[in-house]
Each structure stands twice: as structure tokens, then as C-alpha cells.
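Note that one protein chain is taken out, while the other chains of the complex remain in position.
Labels run A and B following the written order; every chain starts at residue 1.
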Amino acid sequence: MKRYAKKCLAAIFILALTLSLFGCSTSPADNPSGGSTSGSSSGGSSSGGSSGGSSQTPARTDLTYGLTGDPQSLDPAKSTDQMSRAVWTQMYETIARRKSDGTYEKRVAESWEMSPDGSEVTIKLKKGIKFHDGSELTAEDVAFTYNRLAEEPKTKGMMVSMTGSSTTVVDPYTVKVTLTAPYGPIVDVLCIEGRIIPKAYFESVGAEGFAAAPVGCGPFRFVERKTGEKIVLTQFEDYYGTKPAIKDVTFKIITDTATAVASLEKGELDFLSHAPLSAKRSIQDNKKLSWYETPIKGLIYVCFRLDSPIFQDVKVRKAIQMGIDKTAMVIGGVEGNGTPVSTMIPESCICAPQGFPDVTYDLEGAKKLLKEAGYPAGFSVTLYTQENATYSKPTQVLQGQLQAMGINAEIEVMERSAFFAGQTAANQYEIWVSHWTAPTGDSDFIYQLAHSSMIGATNTIKVNDPALDAALDKGRTSSNAADRVAAYTKACQIIQDNAYWVPVYTFAAPCAANKALNGVIPDDIYVFYVSDWSW
Amino acid sequence: MFKFGIKRLLIMIPVVIGISFIIFSIMSLTPGDPAEMALGPSASPEDKFDWRERQGLNDPFFTRYLKYMSNTVRGDFGRSYRTERAVFGEVCERIPTTLTLAFCATFVMVSIGIPIGILSAVKQYSAIDVIGTFGALLLTSMPAFWLGLMLILLFSLRLDLLPATGTDGWQNYILPSITLASAVMASLLRMTRSNMLEVIRQDYIRTAKAKGATPKSIVFKHALRNALLPLVTIVGINFGGMLGGALITETVFAIPGIGSLLVNSVRQKDTPVVMGCVLFIAIMIGMINLLIDMLYVYIDPRLKTQLIR
Partner (left out) sequence: MDAKRSQYKKRSQLKAIWFRFRKNKLAMVGLVVFSLMILAAICAPLLASYDQDALMQDLNNRLQSPNRQHIFGTDQYGRDLFARIIFGARISLFVGMVTVLFSGVFGSIIGAVAGFYGGKIDNLLMRLMDVFLAIPQTLMAIAIVAALGGGMVNLLLALCISSIPRFSRVVRSAILSVKGQEYIEAARACATKDARIIAKHILPNAIGPIIVQSTLNMATTVLTIASLSFIGLGIRPPTPEWGSMLSEAKEQMRYYPYLIIIPGTAIVLSVMGLNLIGDGLRDALDPRLKN
């Protein structure tokens, strides 16, 4: 009897399975994701016509935002990764939003004032701003947030300008940030990194409770999170600013980029922030999707560990500098969606040197130099990289370029955090491909990479060059733009003469979205405000 | 029966301990500093030391292992290096998804493997037999991730029939189930076939034929029951195997189950999560094997005497 029933059940299920396969095909326009509630799906029905949202049905108010990695934490002080930022941008606010034209759109701050020597900022806050838990935003919260960010181990490095600083409460709506040394771009740093959290709430639930149920003052508030799967936000009714057109945001996490693109094409995602460049063609060909890109304020470059036995010889470095075919790197690394760069500071950065001449590509010359340096038969080396295509693809091409010079390289792919940890660990990598973006868009970012005081932290190649240090200090502290450009030009010249790095190319930061989504502007640091968008 | 169950449970314990020891040793061989990975490259040496102190990583190997095991018994599986959430919670969140996937895959395996196996046996050497056996073999020889990718390419991108990722609806489980089931379908099909063949040659079947029973009733009433019995074990073992083998499938289809959690944390060297996942999977497989064995003994009374020593 038991087996009979089992067999019958099996037969019925097979039937159901086959039917379902056909059943699916009768409604291809149906959005299978359970989250969406609205009627008309993106791009219209199967009979062609891609007008988004007919006049009969109301516009959508939900959004599925695709992330290619799980945010490490929803607490702004507990991580620095881009996936976390994507979520923070919707939930938290800072003193102001810096627009691409350089102006500031004030958010939490009413106004601010820098002291003449540039080491203090006094910020006046708007009144009546509410947090998601109903409490009001006061100077206490701002001071608490800034001091915490300056101390927390994970954010300390990013906020290096704020080390040793203190933020004090002047009155309930005024704070004063006191730095240990003058730092021009401090306001930019606060605009981008200083996400305000409520002091009272944080102290009552603790760090872990906060990360599990975060509270900010942004246009969206936290609803729920399933790690590795999704994060759900909904609009905050008491938001002090203009209410966003989109009311519900679901972040979907899909680590495999190819699968993420497939999801986007199927309509399961409405927006994908880190669309892989290899998908550009298929997304542009797709009538229901739009492709956006903008050049990043950053670059891809080759690093040499300067205390490694092989690469401490400037001849070897200059040989490689000469022997890298940057055009080939652009083709292989970013499918041609990039431009070779001649210096470590992309021209789009503030006070960057313009029109800096590059080293000419000369493969034979490179081989000759290598022979001179004592390596007529080349040598062997391991190229470490991480799985992210931004790093691994140029590394692959670099391997081919080195091979043409007679250098045998093997590639070892590491996991993301292991790779970054390895950059600073002693004697790990000898030559590797790295990537940097300037979050504030200012040329000063090079300080973190090249100044000798940053050895052991972000100066991963361990460069210690007094002339370079002097140029960087000048660039950082002088307030005259022309002086700054001159200082940075000098720095780039020193770098090129010594081949400390080989800057290779800058590329476009891509994102892709449903064509019907309005208001999407590509961003070079992948910061997107859902509150700007509408259907 | 009861004694049998208890005895088997007791045997499971040293096995689980052994597994935990092996995996713990392997993970502790990892070069590199988890503090650096957790805190990022700009952290100072003092912060890293403090962090390691808090995680208890500065103790010698055996101390750490014993501490870990004693915590585990009390239900504390430690905290993830990466997210600092409790491992127990993270793992438990994901188990239902993987179990659902495993059940669906088992269902696919059973509903395709067994009928085709029966047909192959009844119509031996016919087209169905050859195609079925060959087809199953083909599926087993394919790497799971390749099959998954091809299925996505065909059904999701070209034909636009099925969703590619996630777990929103029941349609999402179709492609991953097929992928997961493909690897083990062949063995089930073959076993069914050989069992059926063996049973068909038995005397009582001949008697039934002689008595004039229709072929259909022979298959369904007499042969099937006896042939299917040993399959229970295979299905059970495969189900357990699927729990472990879902690693790659979950990654390709972006299914947030315990397999993808495991792969991600192994690559991030997030040891507490790895240990938690492995222990959970091992215990689950052990329990399933136990249940299957008990079920088997229950169904076939002949075995009762054999197994109770």
C-alpha cells in the first residue's frame, strides 16, 4: 500500500512538473519576484512596445536594487565596503551632499564655517530633523557620530585626517570639529563619510543591536534583513526633506555577476550598481534596459614592493614601465571601456596635473633594460590578485605582457579581504595590480598611497622618498590652486622617474537599470540616491 | 529499535568530533591574520592584537579547540569574523533554504530516475533503456556548474521561461533542483533497473505470469514493492549527499543556503562560520542516515534480527 501511494504521488508530481514548465511560458511578462506589488511590469507586454507604465496603471513605487556582494554591516562605523555604502546612502544623512559640479546641497547642516588656519570646522544644524525612531537630531548625535568614526578601527584609516580629532558640542544645534592639523578637504570627508546616527538609541541597544536594527535620519528606514539574501527598506514618513517617489526598496544580493546580469535582464532586478563591463553590449542591446557609465576618479596601476630583492632595482621597474602595452591592458582589462593614463593622478581630480607626458611603449627597450639589470633570461614571479574582475582581468593581461618580456608569472587568485590584507602583510606580494579611487575627487588621495608616514597602512609599496614627501605635503597644505597643481606635477614626475608604480588606465564605473527608471545618474564612487529616482 | 537508534546516535558523536577536529586543524593552518581581514588594512597593530585577544586567538591550538568544543555543546558556535553575528543564527537562517532545495532535487531524482529505471528494466535493451541509461550517464559526467550555466542560458536567457536566481517563488527551485539531481540520478536509475531485473527473474513473478496476471499488474502489484525497497537507502544517502553537494549549485544560482554560506566563508577564511556550517551539515547527514536505516528496518522486518546485535 505504501509503495503504491508513493508511485501514484510520483506520477502526479511528474505531471505537475511538466505542466508547470508549460504553464510558465503562457505569461512571460509576469514578474516572478514575489516582492513587487504593482500591475504593469517593466517594458510592456510580449507584443512589443516598450513604453514604461501605461496611463491606466499607476506608477510603480517599489524598487529592487541588485548588489553583487553582501554588505558587511549596516553600521557605518563597522565597515568600508561599497555594498554597505549602497544601503547606508538610503538610510543615513550627512551634513551636505556634494554635487558633481562641486556645489553643496545642504542636508543636515544649516551652514558651516572653517577657521582661517583650516584646522577647525563649526557646523550649524537644521532644527526639527527626526530620526527613524522619532527622536530629534541634535549636536550630541553629530559629535557622538564623528568621534566614533574617528576611533573605530575599521573607519579610522579612511578618516585618517580625523585621527586625534575631537568633535565638541557648542550648543544643541552647533558642533565644532577640531583637527590636529589643517586639512582642506575636511568638509568633503564629512559630507561623504560622516553619517549621523542617534546617540541615545545606539547607547540603549549597543553596537550589535544597532547593526541588526539600524536607525538613521535618511529618507528610508530599515525593515528587515536576511543575510546573504536581501535587505528591505521602506520610506520614512517623518523625513524632513522631500519625500522620495519610490516607497519600498529591496536590496537583492547576487554574488555571481553573470547571474546578476541575467536577473536584471529577466526583470527580477530594477537596478544593478556594479554591472560587469562585459555585459555592456548585451544590456545596450536589450530594449528594456539602460546602460550608464561615468569615468571613475581613480585608476588601475601596477605596484612594486620596493624592498623586494628583484624590484628594488630601478632598472627592472623601468623596464616593466616601458614594456607594458597600455592599450592592450585596456582591451583585456575593461573590454576597451577605458583610457590609458600617464600619471597616478587622473586628470579629472581636483588640482591634477594636465597633459603629463607618458613613457613610450618599447618592448625591445624593455628587454634590453632587463638584460642590463642582470636578468637576460627573465625571472619568475607570482602575481596575486582577487576574484573581482576589476583586479583579476588586468592581472591576466599583465601576465601576458610580462611573458612577452621574458618574465614568467603565475597568477594566484585570493579572496577579497585576504587580498587586501596581503597588501600590507610583510613580504607577501612583489608585483601586483591595484586600484584606487579618490572618494572626495581631490588629488590629495595620493598622499595616502605615497607618503612615507603611511607605510604599514595604505602605502603598500613602502615608498620612502623625501622629495616625494615634500611635494605631497605642499600639495596638501597649500591653499593656492596653482601651487597645488605644481606640487602634484612634481610628485608625478618623481614617481615616473623612479617607476614606483606604473599607472595603467582609468575606466568607466558602470551601472545598469530598467529603462523605465528615471533619474539614474552614474556615479564614480557608486553612490546612488534612490530618493532621486522615480518610475 | 530504540536501542538500535541510541547505539547509532552514540556512534555518531565521535564521528562528529573527528570531523570538527579535522576541519578546525585545516582552518588553523591558514596563513594570514584574520584580524587584518576583519579590521581592514588601515588598522593599527594594537587594534589587531586587541581583536585577536577578544576572539581568543592568541591561545595555543588545543586550548582554542577545547574552548570551541565546550562552547558548541552549550549552543554557542562563536561569532563570524566578518559580520560579528552569531554563527548559530546565521546558519539556522539558511538551513530551510538548503533543505527545500535538497527535497526538490530528491523529488526530481525520484520522479525521473525511478520510472525510467523501471521502464528500462521492463523493456530491456529497448530504445528507452539505452537512451535512459546513456542520458543519466551523460548528466552525471557533467560538472554541476556547467549544467547550471547551460540551463540558465537556455531556459532563462534564451527561452525566458524560468527565473535564474534567488528564491522568490517555487519556479526558482526548478533549475537548481535539476542541476543538483543530475549528478546522482544515474546511480538511482541504475539501481532501480538492476533491482527490477533481479526481481522480475524471481519465481513468484513467473508464477504470477503463469496464473495469467496482466503485465501491468505484475509490475505494479508484485515486482515494484520488492524492487523499490533497497532504493530507500540510496535515496536517503543521496539526499544527505545533496546537502553537502549543494555548494556549487547554490553559488551558481545565487541561492542563499548553507552551501553558499560555506563557500563564501571558506574563501574569506571566516573560520567560525566554516566550522558551524560543516558541523551542521555533518550532523544533518548523520541524522538522515540514521533515520533512513531505521525506516529501512521498519519496512523490512527481515532486517530487524540482523541489525540488533
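The rule is simple: a residue touches a chain if its C-beta (ideal position, glycine included) is under 8 Å from a C-beta of that chain, and two chains touch if they have at least 3 such contacts.
A quick note: this is a predicted structure, and the numbers were derived from the prediction, not measured.
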**Prompt:** Shown chains touched by the missing chain?
**Reply:** A, B
**Request:** Would you indicate which residue among A:Asp171, A:Glu410 or A:Asp497 is in contact with the undisplayed chain?
**Result:** A:Glu410
**Item:** Listed residues B:Val199, B:Leu247 or B:Ile292, member touching the removed chain
**Value:** B:Leu247
**Request:** Touching the absent chain in the whole complex: find that residue among B:Ile6, B:Leu66, B:Ile131 or B:Met150.
**Result:** B:Met150
**Fill in**
Given B:Ile26, B:Leu159 or B:Leu295, the correct residue touching the omitted chain is B:Ile26
**Selected from B:Ser70, B:Ser126 or B:Ser141 as touching the chain missing from the view** = B:Ser141
**Item:** Residues from subunit B at the interface with the omitted partner, ascending
**Value:** 14-15, 18-19, 22-23, 26-27, 29-31, 133-134, 137-138, 140-146, 149-150, 153, 157, 194, 197-198, 241, 244-245, 247-248, 251, 262-263, 266-267, 269, 274, 278, 281-282, 285-286
**Item:** Residue ranges of subunit A at the interface with the undisplayed chain
**Value:** 256-258, 261, 276, 278-279, 281-282, 328, 331-332, 387, 389, 396-397, 399-401, 403-404, 410-413
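Note that only the chains that are shown with their structure count from here on.
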**Asked** Any idea which subunit B residues touch subunit A in the complex?
**Response** 32-33, 36-44, 47, 51, 82-85, 90, 93-94, 107-108, 110-112, 114-115, 149, 152, 156-157, 159-169, 171-172, 174, 220, 224-225, 228, 251-254, 256, 260-261, 264, 267-269, 299
**Request:** State the interface residues of subunit A toward subunit B in the complex, per the touch definition above.
**Result:** 2-4, 6-7, 10-11, 13-14, 17, 20-21, 24-25, 28, 32-35, 70, 72-73, 78, 80, 153-154, 156-158, 160, 208, 211-212, 226-229, 252-256, 258-260, 262-263, 265-266, 268, 415-418, 420-425, 457-458, 460
